[in-house]
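Only one structure is covered here, and it is reproduced in the block below.
The other protein chains are all here in position, but one chain of the complex has been omitted.
Here is chain A:
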């Protein structure tokens, strides 16, 4: 008999580091591009079209003692293969409901921080490596870099008995469609982003609001950007404890500077931020980035993606006593030309100059995240 697993089920298993064996039946290029990963997740790739005449050839590649999940792009082929595997005598065969499309859209909520003033949650989009956040204090909630799955934040706020009053985007995202505008419309919250990022709808420019205060929360905006430069990213420093670093700083290192095609200028701004405002921050400040590249390496023992600033600094040569020129040279040399899939169209949607149906938005976001890739193997 075959069973169905949801993306949420798989997310829970990844989070709890449970053993799972995945037979991914998409074609090879899709599998190489992106797949379900986790510390205890093992996967093999055999395209479903190689299994149409029977599954006997793969049975010896599937470990008997592990839970088996068959995965495809949407669902149909995985069910087809799972049924054949069950007929061939395998027990515990499951298929992924909604396939990789569902996996791409699942968010996992984790508590990051709680004190007498605020509670902070991280939302991990496991299928894409995108992170968003909610800061709750005194019946109000601030959402950072929301994905387009606005219900998740509405439910989370409701669960906390809070009303979403502020929404911020750390930068104009190139890898996923922001839920900021929609969430602001649904909640009446104030929506902030950098004016220089070129959005055409109405919002509060961060250039004019470098501090957001509500209840027991004091958020300061750190701009990596200097006027006249194209790509920009800001960080948010909350209550002198948490640094929501957007695309500036990741657990594995510094952000990629190339998306705007002006790596050198961006690297100079980055230098000023790293050696200016960030250098003055305490080692025990917790860095909460906008992305991760490899969950196993970047998730900590509390189950969220983040690390103390001191730890990141210690592990990163670029953040230690560099002069500006050598810093810029190194960052530029590391810049990659690989871009997220469909990034031009996603940027246009996030700027509000283009619109897309829900189905189109889903298609555009399918695939790997490439915003945070480059820094993992430095």
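As a working rule, a contact is a pair of C-beta atoms (placed from the backbone, for glycine too) under 8 Å apart; a residue touches a chain by one contact, two chains touch by 3 or more; residues count from 1.
Simple rule for what comes next: contacts and distances are computed from a predicted model.
Missing chain, UniProt protein name: "Sulfurtransferase TusA family protein", from among "Sulfurtransferase TusA family protein", "Urea ABC transporter permease subunit UrtC", "ABC-2 type transport system ATP-binding protein" or "Alpha-amylase".
The missing chain, though absent from the display, is touched by one residue of A:21, A:48 or A:103; that residue is A:48.
Residue in contact with the omitted chain (choice from A:6, A:27 or A:97): A:27.
Note that of A:72, A:107, A:206 or A:263, the residue touching the chain absent from this view is A:72. Summarising the interface, chain A meets the missing chain with residues 27-30, 47-50, 52, 72-74, 76-77, 80, 363.
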